[in-house]
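Missing here is one protein chain; the remaining ones are kept as they sit in the complex.
Chain IDs A, B and C follow the sequence of writing; residue 1 opens each chain.
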Amino acid sequence: MKIAMLGSGFIARFYATSLHAQRRKDSIYTVYSRDENNVKRFAEDYQLPHYTTSMEEAINHPEVEVVLIALPNHLHEAAVVACAKARKHVLCTKPLGRTAAEAKRMLELVEEAGIFGGYLEDLCYTPKFLKSVASIREGSIGRVLWTRSREAHPGPHSDWFWDKEKSGGGAIIDLACHCVEISRNFIGKEIKPIEVMCWADTQVHPIEAEDHAIGLVKFANGAIGQFEVSWTFRGGMDLRDEVVGTEGSIWTNSFLRTGFEVFSSGKGGNYVAEKAETNKGWLFPVGDEAHELGYPHMFTDMFDAIENNRQPLETFYDGYIVNAILDAAFLSAKTKRWEPIVLDVWRGDETTNEKEASISHDDEYDLVKEEVLPNGDVKLILKNKITGTVIQKIK
Amino acid sequence: MKIAMLGSGFIARFYATSLHAQRRKDSIYTVYSRDENNVKRFAEDYQLPHYTTSMEEAINHPEVEVVLIALPNHLHEAAVVACAKARKHVLCTKPLGRTAAEAKRMLELVEEAGIFGGYLEDLCYTPKFLKSVASIREGSIGRVLWTRSREAHPGPHSDWFWDKEKSGGGAIIDLACHCVEISRNFIGKEIKPIEVMCWADTQVHPIEAEDHAIGLVKFANGAIGQFEVSWTFRGGMDLRDEVVGTEGSIWTNSFLRTGFEVFSSGKGGNYVAEKAETNKGWLFPVGDEAHELGYPHMFTDMFDAIENNRQPLETFYDGYIVNAILDAAFLSAKTKRWEPIVLDVWRGDETTNEKEASISHDDEYDLVKEEVLPNGDVKLILKNKITGTVIQKIK
Amino acid sequence: MKIAMLGSGFIARFYATSLHAQRRKDSIYTVYSRDENNVKRFAEDYQLPHYTTSMEEAINHPEVEVVLIALPNHLHEAAVVACAKARKHVLCTKPLGRTAAEAKRMLELVEEAGIFGGYLEDLCYTPKFLKSVASIREGSIGRVLWTRSREAHPGPHSDWFWDKEKSGGGAIIDLACHCVEISRNFIGKEIKPIEVMCWADTQVHPIEAEDHAIGLVKFANGAIGQFEVSWTFRGGMDLRDEVVGTEGSIWTNSFLRTGFEVFSSGKGGNYVAEKAETNKGWLFPVGDEAHELGYPHMFTDMFDAIENNRQPLETFYDGYIVNAILDAAFLSAKTKRWEPIVLDVWRGDETTNEKEASISHDDEYDLVKEEVLPNGDVKLILKNKITGTVIQKIK
Partner (left out) sequence: MKIAMLGSGFIARFYATSLHAQRRKDSIYTVYSRDENNVKRFAEDYQLPHYTTSMEEAINHPEVEVVLIALPNHLHEAAVVACAKARKHVLCTKPLGRTAAEAKRMLELVEEAGIFGGYLEDLCYTPKFLKSVASIREGSIGRVLWTRSREAHPGPHSDWFWDKEKSGGGAIIDLACHCVEISRNFIGKEIKPIEVMCWADTQVHPIEAEDHAIGLVKFANGAIGQFEVSWTFRGGMDLRDEVVGTEGSIWTNSFLRTGFEVFSSGKGGNYVAEKAETNKGWLFPVGDEAHELGYPHMFTDMFDAIENNRQPLETFYDGYIVNAILDAAFLSAKTKRWEPIVLDVWRGDETTNEKEASISHDDEYDLVKEEVLPNGDVKLILKNKITGTVIQKIK
């Protein structure tokens, strides 16, 4: 497919590098940026046939089949408006909006225009993540009880992201959007997120927005999706997920410990590992950063979905749900209590807590726990069905 | 020194095994349990000269210099009362009390009696932990911003621990007592813990107490001590700490990933790894469980402290502070908001938030971030001191 | 480009899956297998427009631009003969030949026919490997002294590989071909491999060929390339490299520890991790197996090279060098001494040992070692230039 890229900054370059690698058949046809120098350089670097400083021109170019929004957060909505008007399919970088209200308007725009709205949540497309979710769906770890998604690094690359007005917030809007959608996928997207408790603070930087936050999202089935996001982390980029289910656990590390370890005395003097803060001592590069972050698999799903007229794994609707959860998180950080998640649009289940019934051991007792002791004995912890008294017994 | 052991269950055996290993010079002289069979078997197993079913007899035995309380939580206070009366030094297992009120009475008892009150918080004595804390004190990771302490496993071994009345709670009283004291040590014991936000739920077991909880403890300097505790974890015992400071980070794993990995087809059929749930597939034993959990270093500090008439690293006072934090956690889990930590006794600093001043870049700008780009350029993110506008600049 | 696939077995399917993934523009046009059922099923599975039981028909089909040999080892040469005759570019799976003589004939065939001869050594294309080699070339770890490449698993999937006549050997021909080429890349392909010492044995299986071997390849600059290969490993597929240089070290793990860890009680009952021997306990899947093993990057290099009329990273010449080293390894395993590597064709340097000169400390002493002691002192180990006496000195 032929793509119009809106934006020419850090994330636009990351997308372009991923799209033009590995002999893929889709390609960027034109790029838009308001800055003449930047857009020209971008077009040269990626050998594009066209570039422009007019967003409308890029979107409306007859060769363009799909538009990729890689602009600062405060410019997403206007770009979606233009795409809807031009009836061009649109893929939007994360977060979708700065608020749920903004995201909802974008969702309505694409649905009313009948265009494709893909949400570029790359971390829900990393190969480890896709395999984890598939494995969970097959029952490998039972019912998911808790997830922890952590993304932390020393802060974003671009100036606009440090400006709350343009970005919509700090570490929460930048990073928790990933974590929240990760937890939704692990727990099940059909399960309704109910309420959020969030702590946020500006611990290190001279900015207004939060540079560190921790949140708990409670789902209708009792599962908890925990996010930990920070612009204060030292040591590279910490990108880890954990999931605990009734029958197992999953741990993934997508950046700092992926089976690639280098020690350098520093004499070579060269760049070894991404985001490493140093080129000396033990360093932990990744083999192929774009792959590890999910870009190739994400674009494959998006373009396949357009061609096959199906929904991608991540849609504008998902982007809206994420924004609604983040809205509640911001509010909770202020009110210091759990805040309900307001969802004007909800297309999943309306379930309540689906805890399993107790496991009956015999007429008198329920089973609390069964354990094999080092000596081979099997020990049972049992609870009297009526009195509630707990006893232990060797089987 | 000669020790009276109160209790003959799981933890008493763990203590005894640690004390009688490695040619240590301190030894257990007598053991007490109300159960005649258990106490006799314990005395035989550890070749003790004496045993008794009378707690008073054990404590008051003239050979005994120090009493070690390894009883269920609801029996700690009565044992401390008896020790105070007998003027015998006392070491008490964790948690000190079921509530801060209980812990405070025990603290007052030992202080009024002028006896030694050691708090057996073993996880604050693991070699990794001791070295981490020393390294932090020397400035290796700067000012501590956040700690995460996680302890999770499939549930306790003994029946009484599943009974809320006897234990004082579930995973919080069992495990968060460790995590909270770990965070206090990382952040600085002189820094006052202010308030707690806690989620707790009974997700899996047919019990009244919580089997899973997550809490955030806020300290006076803005640092956050996070605890994650669970009786629902599958995969062994998950025992990990993380610390993030302004100049670095620390990650420790004390059980499941310590550089010891075994794959077994299961044909041998024997016990390979502690708490492993299985003897087949990849297993992760620890070399010396007692050492990895801190017991030897803990007892060394305790007996050295008694001999040298100094305080140990962990005292009854610390046990009381921990209980006060847990009280607030239990309350927060119910009220669903941050709850203040009530400290009738506080012997640390009365500081407020000690955030560093902004770093001035020049007359006009403060420094937000400095970053080396892959091409070697140094990029500065700067904030206008008056307008707050954020810009970027290549140095 | 349009491809004719020769073969329809395990490796052919792996190649096809990689080629037809991620919206790549090259595609398989036809497949050949002597077995009618297999070839038909393959064509259906990958939705190919054509299939045939005639190798010549596949190669000579006018749509076909490049032929991909995915046949058992003993059939490689005949396929290359047919490609040379048809003047079609050819990519051949590893090892190139069963012996250097066979490989040399294939090399001469493609060079005389003026066709492209790509050697499908996928493990020299894994993202970790490509980045490691680039980093070494930039000096990050200094002069390479030693490499260790290990590939071990419980044995190959296909019957023919257990038949020495068809495969050309056991674990050495199957796995050491990877390891040897990995070490050549790390050490520098221009450095001549001189001699080999190899141990090989049939430790477990009722076969004639070796199921376990260890070899040391000595290069002209004194560097050692160590290979460890086995069909006896239990625990999955062990795929690790290590490199030690004068200024640093590299460790990669491409399969069993890549930052993806799953514990499953086994209740789900489903397939979680590749080659895992079990679906219970701790399992270590990889995110995207083809990617981790280098297939996508390998094919990208091959087709780009054909289009740009340049050599790929791995050529038939490299395949020949590898076979020559393996010949010496097989011989050494029998003679039980170091055996010279016979290279009729050698296109690299004719260097000798390039050890650095001693580092002079002062007129009297050379520097042996400099070390910072825990107390901050710098200790020097010095050797008298004339007498050779070694002394130590605090700087």
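Points to keep in mind about this one:
Here, a contact is a pair of C-beta atoms (placed from the backbone, for glycine too) under 8 Å apart; a residue touches a chain by one contact, two chains touch by 3 or more.
What you are looking at is a predicted structure, and each value in this text was computed from that prediction instead of being measured.
Shown as candidates are C:M1, C:L331 or C:V368; the residue that touches the absent chain is C:V368.
On the side of subunit B, the interface with the absent chain consists of residues 21-26, 126-132, 135, 138-142, 247-254, 257-265, 267-272, 279, 285-288, 291, 296-297, 299-300, 303-304, using the contact rule stated above. By the touch criterion stated above, the residues of subunit C touching the omitted chain are 141-142, 145-146, 148, 152, 154-155, 157-160, 162-163, 197, 199, 201, 203-208, 212, 214, 216, 218, 222, 224, 226, 228, 230, 232-235, 238, 244-249, 271, 274, 336-338, 355-356, 358-359, 366-369, 371, 374, 376, 379, 381, 383, 388-392. Within subunit A, the residues in touch with the undisplayed chain are 234-236, 263, 265, 277-278, 280-284.
Here is the rule we go by: only the chains that are shown with their structure count from here on.
Inter-chain spacing, taken between the CA centroids of subunit A and subunit B, is 33 Å.
The distance from the centre of subunit A to the centre of subunit C, with each centre set as the mean of the Cα atoms, comes to 36 Å.
Between the CA-based centres of subunit B and subunit C the separation comes to 49 Å, rounded to the whole angstrom. Within subunit B, residues 234-235 each touch two or more of the remaining chains.
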